[in-house]
Structure formats: C-alpha cells, structure tokens
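The structure appears right after this line, and notes come after that.
A single protein chain has been omitted; all remaining protein chains appear in their positions.
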Amino acid sequence: MATSDKDMLVQFLLRMGDNSLILGHRVSEWCGHAPVLEEDIALANTALDLIGQTQFWLGYAAEVMDGDKTADDVAFLRDVWNFRNILLVELPNGDFGQTLMRQFLFDAYQSILLPRLSKSSDPRVAEIAEKASKECAYHVERSADTVVGLGDGTEESHARMQAALDRLWPYVGEMFASDDIDAAMAAAGIAPDPASLRSEYDALVGKVMAEATLTIPQSDFAHKGGRSGKTHTEHLGHLLTQMQWLQRAYPGASW
Amino acid sequence: MSKEWPLWEIFIRGQHGLSHRHVGSLHAPDAEMAIKNARDVYTRRNEGVSIWVVEANNISASSPSDKGPLYEPSESKIYRHPTFFDIPDEIGHM
Partner (left out) sequence: MYAQMVKSEATQDDPEKLAAFQQKIDANIKVEPRDWMPEGYRKTLIRQIGQHAHSEIVGQLPEGNWITRAPTLERKMILLAKVQDEAGHGLYLYAAAETLGVSRDELTEMLLDGRMKYSSIFNYPTLNWADIGAVGWLVDGAAIMNQVPLQRTSYGPYSRAMIRICKEESFHQRQGYDIMMKMAQGTEAQKQMAQDALNRLWYPSLMMFGPSDAASVHSEQSMGWKIKINSNDELRQKFVDQTVPQAKYLGLTVPDDNLTWNEDKGGWDYTDPDWTEFFDVLKGNGPCNTERLEARNKAWDDGAWVRDGLLAHAEKKRAAKTAAE
C-alpha cells in the first residue's frame, strides 16, 4: 500500500472509530441516571456496543499506522485536533429526548452505511462492519421507536423532541459532506461515497419523523469540521479531559 | 405521581430447544417496548433466542427474523463471564 493510500485508510478508520468512541462515551454518561430502569439498561447496551466497535475500528487503525500502537493508544493519547468524529456525536447529551434524537440520527446513518461496508473490498473493514451492522439494526429500531413514542406522546414530550430535532438538524449534513478521502475510499471499493447515501437517509428519517409528528427544519445548513479534522466544538476537549485523564496523568502505567 | 408503566411477564426460549421459560418481569408502555426491554434486560448474556411477553391475557412474541440483530451482539461480551478474569490459584475460590 502506498503511503498516501495508507494515510487515507487510517483517516477513514479514525472517522469510523472516533464516531463510535465519542458517542459511546456520551451514552455511557447516562448510566445510573436514566428516566426508568429499563431505559438505563438499554442505553448501557448501546454504549457497550459502540465502545466494542471502537476497539475494532481503532485497533485496525493502529495496525495500519505501523509501530506498536494499540486501540487504547489511539483513543487515549490523541488530542482534539487529531479526532475525526462528526460534531453531532460530541455534543453534550442534553435531556433524554436530545440524547435519543442524536442516537436515531446517527443510527439511521450507520444503518445505511454499515451494510454497504460489510461488502467492502477490504476484508477487515467488511468483517468489522458485518458485526457492527447487526448491532446497529437493533439500535436504529429502538431509537426510532423511542423518537416516535416521544414525538407522538404528550404535548410536553412532543415539544421537547421538536426542540431536539431543531437543535441537532444542523449537524446532520456533515455526515454526507464527501471529500478526497471519501473519493479515495470509494475508488478503492473500501467504502461508499457518503453523499450517495443521502437520499436513502432522508427517506428513512422522513418516514420516522412523520410518524413521530415532528417537522424536519427547512434549512439545510450544516456545521462541519469534525470529520475532516478542521475544527471541533468546545465540548470535545472537556470530554477528553475526563476520558484520557488516567492515561495522561500516569503515562506508561498498565491498567 | 404519574401513571406507572404496566408490568409484563417475560418468557425466553434458550438455545437448546427447551420451551419458553419464565425469566422475570419488567415494566414497559406496550408489548413492543416490553419485548425490546426484555432483550436488553434478560438477554445480556446471550441467554435466549426468542422472547414472549405477557400482560394480563395478551401474549406477544418477538419475530424470528429479528434473530441476528437481537441476539448475536451479546456473544462477543465475554468479559461478563467470570472465567474471563484470571485469578491466581493461591487466592482460592472467587
């Protein structure tokens, strides 16, 4: 593999792994604080799946990078500017409605992307995606149901879910903003061009929001920069100060 | 105090062809959510392949086509099993 191809692949793997790492971390913040025990347990399962996927994506990224790095090194020893997750997943949880809306908007994307990745020309990518895609099929079903239930629930739950959708919608566009790395992945048959997934995504999200009696905002403005690494929100740094604290404070220790 | 979600009794059929067995209860707003909650609460260790939920006289069952996404993910969570952790023999039973 030529160096630039390798770099491209690493960037792609970081995008996958950082999304699941950061979202898994956010969802894990709910543990012990959810509205009802059954939801507490379900959210923990989602977080566990996401962090499990992270081990595979970042583990593969570490291998491709050479050296003797591990998934943990990649997760715990990079700073904000080296993270490649979309901005959506690093936003704070907000209320339960905002957390579940974010989860659905992400699950919907993954539920379209992962089955395609399971046919990737890169066998490792295909293998990881195959497993993740089964988990995601359940996640998207559950988060869609919850969004529908709360959107079409009481007046208050409806208002909160609409507010969550309004708040998060400007972060959806970033998932489909293709760049050189995506073009290289598509050309190599490793991953589809994200822009090509948009219509399927809009159909799925449109269907669920209609059922939830929620209105998708008109504006298609999109905050960007996380995937490309150009910028992040201020929230990511705070998340990392917690997540990476022990590894940073006690370098070289084994846990 | 707002109204409590109804209580559901959960029946799960395991891997080995035995019939559905009562495993416990949980709360859910309706049958669909009860099945999902049962998946999350009662199959964390890959315990089952089919779920029935019963509220009063109603019985609902999860559809067989959900088999993959519903249950396979928990196969990989080996750290939930005690044998995942190596404890020295000197320590004795734990």
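In order of appearance the chains are A and B, and numbering begins at 1 in each one.
Everything that follows uses one rule, which is that a residue touches a chain if its C-beta (ideal position, glycine included) is under 8 Å from a C-beta of that chain, and two chains touch if they have at least 3 such contacts.
Note that this is a predicted model, so its numbers are computed, not measured.
When the missing chain is restored to the complex, the residue among A:Arg84, A:Arg102, A:Lys134 or A:Arg160 that touches it is A:Arg160.
Shown as candidates are A:Gln11, A:Gln55 or A:Gln162; the residue that touches the absent chain is A:Gln55. In the full complex, chain A touches the hidden chain at residues 21, 25, 28-29, 31-41, 44-45, 47-48, 51-52, 54-55, 58, 71-72, 75-76, 95-97, 146, 148-150, 152-154, 156-158, 160, 242-243, 245-247, 250, 252-255. The set of chain B residues touching the chain not shown comprises 1-5, 7, 23-27, 29-30, 33, 41, 44-45, 77, 79-82, 84-88, 90-92, 94.
Following the convention adopted for this analysis, only the chains that are shown with their structure count from here on.
The distance from the centre of chain A to the centre of chain B, each centre being the mean of the chain's C-alpha atoms, comes to 26 Å.
Chain B makes touch with chain A in their complex at residues 5, 26-29, 32-33, 36-37, 39-41, 44, 66, 68-70, 72-73, 76-77. Contact residues on chain A toward chain B in their complex (touch as defined above): 36-38, 41-42, 45, 48-49, 52, 131, 134-138, 141-142, 145, 149.
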